[in-house]
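Only one protein chain is missing from this complex, and each of the others stays in its spot.
Presenting chain A:
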Amino acid sequence: MPANRGLASFDNASQQKHKYQDLGQQLLREQRDKLETQLQVFQNALIAFKKQYNEELASNPQFRAEFTEICRSFGIDSLVVSSSLNGERIDEEEKYNQLGLRIIELCKLTKNLNGGIILVDELMTLINSDNGFNSAMKLKINERDILRALRELRSLGDELQLLVIGHRNYIKSTAQEISSDQNTILSAADILGYVSIGILRDNFKWKTVRCKTNLDELVSHGVLWVDSQGEDHEVKYWITSWISKQD
């Protein structure tokens, strides 16, 4: 077939360009798929390796450190690797160690947002949403796991504390103490997401100054956020756990 000549050849050029672009995108997609498959294979290989050399890994700290390093350098979550070996006693310990580390990390990461008080539910969602490359191996950490990991961490110091507000479990990573008034405020805030001086006054028969002092203190600790655009022009004080509770 004769090629388009004259002006018509321009049509051809732009057609070709589109074809090249399509081809380019297709190649990229294929490469990405391939890479994903390879990483999955690799992750499975690491798990198999870990099963095989479990005892040696447990008894040889240097070997273990190197193994963890390999996992990390490939962006493979060591928590995923260790918790995929359920049923083997030695890995239970490892799993909770890893989970404890993850909890500390997340508390630190979110501290500026929530003042160092985080709902255990929220922590769980954060941990479980973070999986490796293999979607079949999703982490399924439950509240019991977190509380157990927290107990194990206790032996390292009491940096993290379990805090019960209302009927809900929180983890406190700040040195600030929460007074019983403040505990009352936070459990009330859990219902609507916020409280206001009016709400506290009406529900707990507190004097305004008692409401204000406690609210201000919680704001200064970074636990409550101030919202001055409410419909009734009364300042609202919000808890950050509300952010992850929306649909």
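Here is the rule we use: contacts are C-beta pairs under 8 Å (C-beta built on N, C-alpha and C of every residue); 3 or more make two chains touch, one makes a residue touch a chain; residues count from 1.
Basically, contacts and distances are computed from a predicted model.
Missing chain, UniProt protein name: "DEKNAAC101299", from among "Actin/actin-like protein", "Urease accessory protein D", "3167_t:CDS:1" or "DEKNAAC101299". Residues of chain A that touch the chain left out of view are 14, 21, 112-113, 115, 194, 219-222, 225-231, 236, 238, 240, 242-244, 246.
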